[in-house]
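What follows is a short report on a single structure.
What you see is the complex with one protein chain gone and the rest in place.
As written, the chains take the letters A and B, and residue 1 is the first residue of each chain.
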Amino acid sequence: MGLRKRSVGAVAVLAVSTLGLAACGQSSGGDSGGTIELTIAQNAIAGGKNAAAADFLANWVAPKFEAAEKAKGKDVKVKFIPSGVDDEQYKTKLSLDLKSGKGADVIDLDGIWAGEFAEAGYIKPLSDLVGASADSWDGWQQIPESVQGLATFNGKKYALPVGTDGRVLYFNKTLFQKAGLPADWQPKSWQEILDAGAKLKTAGVPVPIQINAGTAMGEATSMQGVLPLLAGAGGEVQKDGKWTGASQPLKDALGLYQKIYGGSGLGDPKLQQEAKGRDKSFQQFAGGKIGILMEGDYFWRGVVNPKDGVAKMADRDQTVGYALIPAMEPGKGLRGQDFVSMSGGALRTVNPNSKHPKEAFDLLAFTLSPDALKEETKDGNVRITPRTDVNKEILAGEPLLTFISEKVLPLTAYRPPVAVYPQVSAALQEATAAVVGGTAPDQAAADYQKKLEGIVGGAGNIAS
Amino acid sequence: MTRFVLGRIGFYTLIAVLLAFFTIPLLWLVAAPLTSDPTYEVRVPDFTLDNFRAILEHPYALPSLLNSLVLAVGTALLVVVFAALAAYALSRVRLPGRDALLYALLLLSSIITGTAAMVPLFQLAVELNLIDSQFGVILILTGGLLPAAIFMLKDFMDSTPKSYEESARVFGASPLQIVRHVVVPLVRPGLATIAVWAVANVWGNFLMPYLLLSDVEKQPAAVIMYTLYTEGGQANLTLLSTFGLLYSVPVVLMYLFVSKKYGFRFHGGIKR
Partner (left out) sequence: MAQATSPLEVIDDAPARRFSSDAAGLGRLRAGAFVAPALALIAVFLVFPALWVLYLGLTNYRLTGTAAVEPQFVGLDNFVKAVSDPAFWNSTWLTVQFVLGSAVIGQVVLGFTIAWLMRDRTGPLKRTVEGLVILAWILPSAVVSFLWVALLDRDGGTLQALLHVPGFAPLLDHPMLSIVIFNTWRGAAFSMMLYGAALGNVPPSHLESARLAGASGWQQLRDVVFPHIRGHILTNLLLISLWTFNDFTPFMLTAGGPDGKTEVLAVHVYKVAMLGQELGYGAAVSTVILLINLVVAVFYLRLLRSKK
């Protein structure tokens, strides 16, 4: 009994002390003395998601910025707040924080959220927060118009762009050689993709073509699947404020899905339905089982990267080829283009709740200075930065990123940054899932239109 | 006699099938952490310790387990103490409308654990200044678990004989003393079970700790588990499998400890 009593007592002590600790642990968030305390948050965490970015912000930006401010006679302390969850969950948390007047002084967000965050008043035009210095930031001259567009809403700049990306068709040169296809393959129409797929199939490639479809892959189906195809057929998900319903371009895009997954054996319909389908498509490509794969530059940097990818390919540079995504037929793409792509990109901005918006903006601009971007992208962490001056220098040794920066970005397109976009995107994904499951493209397009009417508030908002 | 033999064979076959059903899914958790470059495939491990080394070097993995412990122990304690008191009173004294109330609360508790409740709970925490406070998470989780805990504990209390309490009362013990020295020992396995149930619930909870705790130093293992993915959302199975194993060990140890010390069962505090 004595023993039992003691252990009960021990548990009680532990409990009281943990509760006490927890209570003391509440952050005060204030300033101590004359020191200005700034926080910067990104969906990046040491040892996990985007670890290199976390390391850069915590161990380079923070001390360097503090030193630079000290030289100017200001006492500033910078703290990085890591996080590392699904983008949707990060967005939820960020929204809740901003709504309640909380959150870090400098925050990262996906470019696609800008519109809905601005509408909700969660982010404000930079010039409202910090004055004219935001618009006269010297970096703007180095950022291409289209990338600036990511950060612009209703004609005002709400953030600084952190980077951008683009989609291409990857292909396995070894498999192509086996099928008698060229190593410098560049299809000029969808038919040429299908023809290459047919040859790959004849050569015994298990999965000739993988273009993401279905709901399980989420936004990857939209960005690396239906949206580039829609653009290739000359369509856009939203144009001049009107949403696109069961238009011909959508029917064409869904028609291509049918040609790939509807019994031709050119694609693997099951892969589109699995919860881990995208992970598997990566492993299969790395394992030499997929011939052609539509993906973003993340695939090159983070997946088949021989150093630290999730599906490493030691011979990536020799084996993996890439080509522009062709329009359905030459000249039939968006804006009459021969080739198309889709891009996204992250933004970084000042939290409207910040107590020190001016210093926060200085920190923000500091993270996007040429020196900082060069530091961030060294040691194999190269990515496409928003600045042309920096890109010229850092992309030199990176053929794919140079290709995307020079060939893809001029012809790319962006998603509409409005609050209902995630739902529209989900409806598009469902349409592709239906086609993969055997529904006729016209029927799937009609169902999409019906769903769209419910999402965007009636047929009046849909272009006929 | 043959019937007996057949019965035995049938019994052991059934047991073997049951054991297989419950063991086979666990194989991955044992094999993958010891395998280099693990995939979803269960392979014979090459007994590498690299994965464990990687987890030990991870800046937040081990501290997050401690945070999980704080949240789980704190919540389990509050749940057990408050639920025991309430269940005892509800079992012994007829309060008007108690059963309807209890069931209504049980139903409401299901809504609060769902995704739809995240905004109300977050804003409540903001108003009460409980953001970034582990204590706040403990209170919110406790509120969600209490109705089911009271519901289950009341069953226990109902099935314990009341004669001991009457004798204790004759000797002049106060109600609180009676609960402490007579009732608690009788329902100890029940309390232990509720405690383990509460710990298991808190241990796996991701959404509330994530939304309410911004400081990574305070986040529990369930949150850190979600960070072991790439920017494109691909699972880092090397870290995930190993951390998954470490993450499971404390709950298993706790179960073993509790079941050895207090027994582990529902209802029927004493044999009759």
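Operating definition for what follows: a residue touches a chain if its C-beta (ideal position, glycine included) is under 8 Å from a C-beta of that chain, and two chains touch if they have at least 3 such contacts.
Only a predicted model underlies this, so the values are computations on that prediction, with no experimental measurement involved.
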Quiz item: Looking at the whole complex, which of B:60, B:135 or B:247 touches the chain that is not displayed?
Solution: B:247
Practice problem: Check the options B:86, B:126 or B:191 and report the residue that touches the missing chain. | Solution: B:86
Exercise. Please pick, from A:95, A:172, A:247 or A:354, the residue that touches the omitted chain in the full complex.
Key: A:95
Self-check item: Hidden partner interface residues of chain B, rising order
Solution: 11, 14-15, 18-19, 21-29, 32, 39-42, 78, 82-83, 85-86, 88-90, 92-95, 97, 99-100, 102-121, 124, 139-140, 142-144, 146-148, 150-152, 154-155, 158-163, 165-166, 168-169, 175, 178-179, 182-183, 193, 196, 199-200, 203-204, 206, 221-222, 225-226, 235, 240-241, 244, 247-248, 251-252, 255-256, 259, 264-268, 271-272
Exercise. List the residues of chain A that touch the chain left out of this view.
Key: 88-89, 91-92, 95-96, 99, 113, 115-117, 119-122, 214-216, 218, 270, 273-276, 280, 418-420, 422-423, 426, 433-434, 437, 454
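The rule we apply is simple: only the chains that are shown with their structure count from here on.
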Quiz item: Mind pulling up the chain A residues that touch chain B in the complex?
Solution: 4, 11-12, 14-15, 18-19, 21-23, 25-27, 45-50, 81-87, 89, 92-93, 96-97, 100, 102, 220, 276, 278-279, 282-283, 298-299, 302-303, 310
Practice problem: Would you mind writing out the residues of chain B in touch with chain A in their complex? | Solution: 39-40, 57-61, 70, 73-74, 77, 118-119, 122-123, 126, 129, 131-135, 138, 207, 210-211, 214-216, 218, 223-224, 226-236, 239, 261
